[in-house]
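Have a look at this one before I ask anything.
Note that this complex is displayed minus one protein chain, with the remaining chains in position.
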Amino acid sequence: MTQVTDPRAGTATSRAGSRHWRSQSAYLGVLPFLVFSGLFLLYPTYNVVSGAFKNNENEFSTAALSEAFHSSITIHAFKNSLVLSLWTAVAGSILGGLFAWALVTGKKEGYFYRFSIALSSVLAQFGGVMLTFAFLATFGFNGVISTLAMKVMPSSFLADSAWLYGLNGLIVVYTFFQIPLMVLVFLPTIENLRPQWREASDSLGGNSREYWTRIGIPVLTPSFAGAALLLFVNSFSAYATAATLINLTSFLTPLQIATALSSEVGGANPAEAKALSFIMIVVVTFVMALYALLRRRVTKWEANR
Amino acid sequence: MRRNIVAFSKFTRGSVVAVLAVTLAIPALGINTASGAVNYGTVKNLAAAGGINKLIAACQKEGQLNVIALPHYWANYGDMIEGFKAAYGVKVDEANPEGSSQDEIDAANTNKGTSRSPDVFDIGIAIADKYAGTGTFAPYKVKLWNYLTGAAATSPTGEFTPDYTGTLTIGYDGSLGTITKLDDLLLPKFKGKIALNGDPMGSSTGLNGVFMINKALGGTFDDVSKAVAFFKKLKDLGNFINVNPTEATIASGQTPVVIDNGYVQAGVQKQMAAAGKSWKMFTPALVGSTYNMAISAWAPHPACGRLWLEYALGETGAKIFAIGGATPALWVWLVKTGRAPAEGIAAIGKSKVAATKASADQSSAARVYLKTAWPAAVGS
Partner (left out) sequence: MKRTWKVQAWRRFIIGFVGLYLMVPLYSMFDFSTKPFLIADSGRNLRSWRIIPSQPDLGIAVLRSMITAGIVMLLILFMIVPTVIWVQLKLPKLVRPLELLCLLPLAIPAIVIVVGIAPLYRWISINLSESPITLAGVYSMLILPYTYRSLSAALDAVDIHTLAEAAQTLGASTFRMISGVIMPTIRTGIINGSFIAIALVLGEFTISNILNFKTFQVVIAQIGRTSGNVAVSVSLASIIFVLVLLLLVPATKRRAAVLDVDLA
């Protein structure tokens, strides 16, 4: 496909015209994606968002939203969801980031590397009833580790499985799929830390700490933040794992949404589900805005260095 | 010319009369000339379907039955589905086994017009009442409809029909001893072991579990505060865990004490027995719920849907339910006429005492109360 030369573009001297046409044609490039995402992403999102502003009889109403804002249960669930997402994002990004570094410092494209990537892909998607069971079978009553702990360290928290059945347990379980996810999305960046930079830093007399604080971390931070953001949102909307481990509607926002959708005992309230989802989207947009701010700061700082 | 016309017109007159006579006779003779077949989507009873054999033939022509939210361990549905498959040689497509009653109706609406839409529902009374008269169900009265306990009271038109009743019970690993009274659950040996199936806010089983404990403590359906206080005590002691019990967690010993429907516990008992372990049941109070079967108004396989109801609500189905620990709606009649199968009696007894049930209003009121009280008691 050769470059489009449009007669309206004019000669090289009439730069305004040609630039305008070129920038307009650039939008054509995103058309297929826009159509596709319009159908399979924006349309369902619109259904959800518009449903948040209706009541269950399909009339315009902000009742569902205002109820959500004033309900102490909803606020408690949101708080738990945010805390959970924050902690798992931090734990997952740090552990995953470190593991990605460990991969990069090893043999590139070796067996271990390829195996880690493949395994990370699978485990990043692993969740739900089975993941909860895996942790119950490990740390729960009668579990592999807890029986071991009872023999070796009977007074430690590992011997008593109570910690697993609360928020702390959920954080540990969620981190299980956050780590591989981080590895996958952060690896491309860390791979691009060129060895030449390290060599340059070393040859100029800098030690390891200086390399990391002056070169390594600043280069990695934007991507790291983006990956951590992904982890945060991933944890925020995860549902199936929590539903099995903590069977309590009011504990997390997705659990509340699920009950609002499929309650058998009169709690079914699709408008509430959509209102809560709308609030979740707003929260995610807000966190993304913070992230965008962070990146702009970093770019400015880099430009001013 | 005139002679021909007269002859012709006589002939025409005669043939017109003949055709009219035949046309008027057709409805009287029951011949359907339009498609040559009965529209099973609107058939309201076995007679309109043309008898059981016609129904079976029609179902076999359709070739498949779509069921939804029927776990195999629930009221012995595993055997019910296998029995249906074996008896009539049709495929059974099982969707979303862990779905709730609301999920069943939602699935029908979501997949309306496709071949994946469910044909039949098995729903709680709250959801059945919610959608009664909305055109979601196709009314159908099975052959033995008049002998089903509560069928007329539940829905006089047969929009949905009670199929089985179950009582809640506390099932537990036999190696933990024997529970004789409710307060036994407060003992230290049950630390971290007691689980409730479902959250009372969303699951009727969970709510009925709360009602059962409540009744055992002397409370009524209108006020569940006694049960909430008891659960709070259990949670504070660390005996109660919020985990949702599944077959795997029971088999692996993660949830050795489960508050669940009796007909589910019966399945667990059998599985444990096969492994040489014992699973005992303790019922502190009789609280139960009745589920109802209904046919989807836009069922992709209407004949099979109706055949399923005839099968499950008939004597064969009643026997399967009974063995599974659920009291079939037909049970009172079967016991009275001496047709109750021995294995069924062994499993659920001849008792005609129905467990008390909460009304839809009481459930809603309890749910509103529990919305704040339950997380306060067992939340974290």
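Per-chain numbering from 1; labels A and B assigned in written order.
The definition used in the following text is that contacts are C-beta pairs under 8 Å (C-beta built on N, C-alpha and C of every residue); 3 or more make two chains touch, one makes a residue touch a chain.
Computed from a predicted model, the values in this text were never measured in an experiment.
K.L.:
Per the definition of touch given earlier, which of A:64, A:77, A:137 or A:171 contacts the omitted chain?
P.N.:
For the chain that is not drawn, the touching residue is A:137.
K.L.:
Even though one chain is hidden, which residues of subunit A still touch it in the full complex?
P.N.:
1-3, 23, 26-27, 29-30, 32-33, 36-37, 39-41, 43-48, 51, 95-96, 98-99, 101-102, 104-106, 109, 114-115, 117-119, 121-126, 128, 130-131, 133-135, 137-138, 143-145, 175-176, 179-181, 184-189, 191-198, 202, 208, 219, 222-223, 226-227, 229-230, 233-234, 236-240, 254, 257-258, 261, 270, 273-274, 277, 280-281, 283-285, 288, 292
K.L.:
Since one chain isn't shown, list which residues of subunit B touch it in the complete complex.
P.N.:
Residue positions of subunit B that touch the missing chain: 68, 71-73, 93-97, 103, 106-107, 110-116, 246-252, 271, 274-276.
Here, only the chains that are shown with their structure count from here on.
K.L.:
In angstrom, rounded to a whole number, how far apart do the mean CA points of subunit A and subunit B lie?
P.N.:
The separation of the two C-alpha centroids amounts to 40 Å.
K.L.:
Could you pull out which subunit B residues touch subunit A in their complex?
P.N.:
99-103, 106, 124, 126-127, 192-193, 195-196, 198-204, 206-207, 238, 241-244, 246, 248-249, 252-254, 256, 360, 363-364, 366-367, 371-372, 374-375, 378-380
K.L.:
Which subunit A residues qualify as touching subunit B in the complex?
P.N.:
72-73, 76, 129, 132-133, 136-137, 140-143, 160-162, 165-167, 243-251, 255, 258-259, 261-268
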